[in-house]
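With one protein chain removed, the remaining protein chains of the complex are shown where they sit.
Then we have subunit A:
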Amino acid sequence: MKHVLEFERPIVHLKEKIAELKEITKDSEIDLDNEIKTLERKLACLEDDVYGHLKPWERVQVARHPERPTTLDYIKYLFTDFMEFHGDRRFGDDAAIVTGIAFYKDRPVTIIGHQRGKNTKENIRRNFGMPHPEGYRKALRHMKQAEKFNRPVICFIDTKGADPGKGSEERGQSEAIARNLMEMGGLKVPIICIVIGEGGSGGALALGVGDKIYMLENSTYSVISPEGAAALLWKDANLAQRAAETMKITAHDLKELAVIDEIIPEPKGGAHRHIEEQAKAIDQVIESSLKELQSLSVEELLEKRWEKYKTIGDYDIKED
C-alpha cells in the first residue's frame, strides 16, 4: 500500500509487526508460529472492525483514494473491444469524460464516465475529473448515438463536480448540465449509472439520470462537497468531517433516502485493494439490470424512469 489513510494506520502497524516476526523466524531457530497466528487473527479482527464500520468522513477518504480505480480501469475488466471516441463537434474534446462503445458479453453498449488522473500530470490533463461543457456535450452526443443504434448506456460517475471556471461559464456549463438531465430523462434506451468514487453535485448528476442508480459502498453522492458545505453553513472548511455526517452523503444514506437502487459491496478496505473482485461485483449488477430493463418496452422504460424521479423528495401537505 503506497497511500495509507489515517484510520488505517493501526492495521498497517500490525501488518509490519507480523512481517517482522516472519522475517525473524526465517533466519533463526526460534519458533514464533503461535505468536504470528495470534497476531494474524488479531489483524483479521482489526480489519473487520475498522473497515466494517467506516465513518462517513473515512468513506470520503476512501472515495478519494489516489489508487481508487477509475472508469478506464473498470472498462478493462468489464468490456471487450472498447473504442474511445472524442469531441463534442462544437468546441473541443474534454479529457475529464471518456466516451466510447464496446461489447458487454457480446452485446454492444455505450460507455460514458468521468475520468480522473492518478498522478499530477494526468490530473492536470484531465482537469481532476471536473468536466467542461464540451465534456457533457460529448456525452450527450454519444447518448443520442446509443439511442439511434439501440444500445444501452452505462455511466460511471466519479467527479468532484463540474469545472467552475470562466470558460465554462462562457460556454454554458449550466445549459450543458441541464440539457443532459432533460435528454437522459427521455432517452429511449436503458441507462445504468454507477457511482464509483465521488458523486459531486450537478457535475455528477449530468451523467446520472438513469433507470438504475448504483453506488459502490464507499462512494459518496452529494449536493456539495463536505468542505464546501462546512464553509457555507458554518464558515469553516475545517468542519468538513462534521459536514460529511450531517449532509448524508454515503451509499447507505442514499439508499435510506430512496435515491439509489442498490449498494455494490466493496472488497475489505476499498475497491483499490482488489479491483478484479470489485469489477465482478459491478458486473453482476450490470448483467441483472440489463436483463430487467431490456425486457421493457420503450414506453414502460420511460414511464418507470419518470416514476422513479417523480417520487424522490420529502414533504408534507398542510391542512387548511
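Definition applied: contacts are C-beta pairs under 8 Å (C-beta built on N, C-alpha and C of every residue); 3 or more make two chains touch, one makes a residue touch a chain; residues count from 1.
Following the convention adopted for this analysis, contacts and distances are computed from a predicted model.
The chain not displayed here is annotated in its UniProt record as "Acetyl-coenzyme A carboxylase carboxyl transferase subunit beta", chosen from "DNA ligase (ATP)", "Acetyl-coenzyme A carboxylase carboxyl transferase subunit beta", "TRAP-type C4-dicarboxylate transport system permease small subunit" or "RNA polymerase subunit sigma-24".
Which of A:121, A:166, A:235 or A:291 touches the hidden chain is settled by the complete complex: it is A:166.
Considering A:21, A:43 or A:181, the position touching the chain not shown turns out to be A:181 (whole complex). Looking at subunit A, the residues touching the absent chain are 162, 164-166, 168-175, 177-179, 181-186, 201-202, 205-206, 208-209, 221-224, 229, 232-233, 246-249, 253-254, 257, 259, 305-306, 309-310, 312-320.
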